[in-house]
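Structure incoming, see below.
What you see is the complex with one protein chain gone and the rest in place.
Let's turn to subunit A:
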Amino acid sequence: MLELIIPSLLQTVYMVFFSTVFSLLLGFPMGVLLVITEKGGIWEKPTLYRILDGIINVLRSFPFLILMVLLFPLSRLIVGKTIGTTATIVPLSVAAAPFVARVIETSLKEVDKGVIEFGQSIGATVPQIIFKILIPEAMPSLIMGVTLTIVNLIGYSAMAGAIGGGGLGDLAIRYGLYRFQTDVMVVSVVVIVILVQGVQFLGNKLASRINKK
């Protein structure tokens, strides 16, 4: 059993880790852009905002499995193949990016308008306000957002397993569904649940530890 679970767990961790990193790289700047370009933002650009907002909505309305299939060509372009854990990181990252953008947007929007105004009153530039005021002030909430992203990606990665992505989801389906080895399926699911709980617990702990409010 352990010989089955451990490699799959490592695959899941590998997929989730890298897709978290890449979805943040894609989604974080989008989230920041949404906040600063919206009406009343510190870098008001209504047209840019509308375009970005539209793209994110469209991407988010795709069911994940369909998006994954649609992104096979992109995986092939970047990784050289469409199946396997490394190839799956591509659609996972792209699918999670718009979600990350919304999560980051929500966190940054919670920042008190007053501190932004203070930044403007001392002549801070837009990048200074973003990096020295907006992000530090939103940090606890951003950590909660990243936690949520990881939890979501664990779920996505399990689904990706169904179409050849590897990891715990793949294991559960292969043994549970096709070979009727219910015990392997149950253990896989339990490990996924523990993983999710653990990440959520750590995220909550970290966020409340650093929050000085």
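In this text, a residue touches a chain if its C-beta (ideal position, glycine included) is under 8 Å from a C-beta of that chain, and two chains touch if they have at least 3 such contacts; residues count from 1.
Rule of thumb we're sticking to: contacts and distances are computed from a predicted model.
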item: Which of "ABC-2 family transporter protein", "D-methionine transport system ATP-binding protein", "Alpha-ketoacid dehydrogenase subunit beta" or "NADH-quinone oxidoreductase subunit E" matches, in UniProt, the chain that is not displayed; value: "D-methionine transport system ATP-binding protein"
item: From A:L26, A:L59 or A:M139, residue that would touch the chain that is not displayed; value: A:M139
item: In subunit A, positions touching the absent partner; value: 112, 114-115, 117-118, 120-125, 128, 132-133, 136-137, 139-140, 210-213
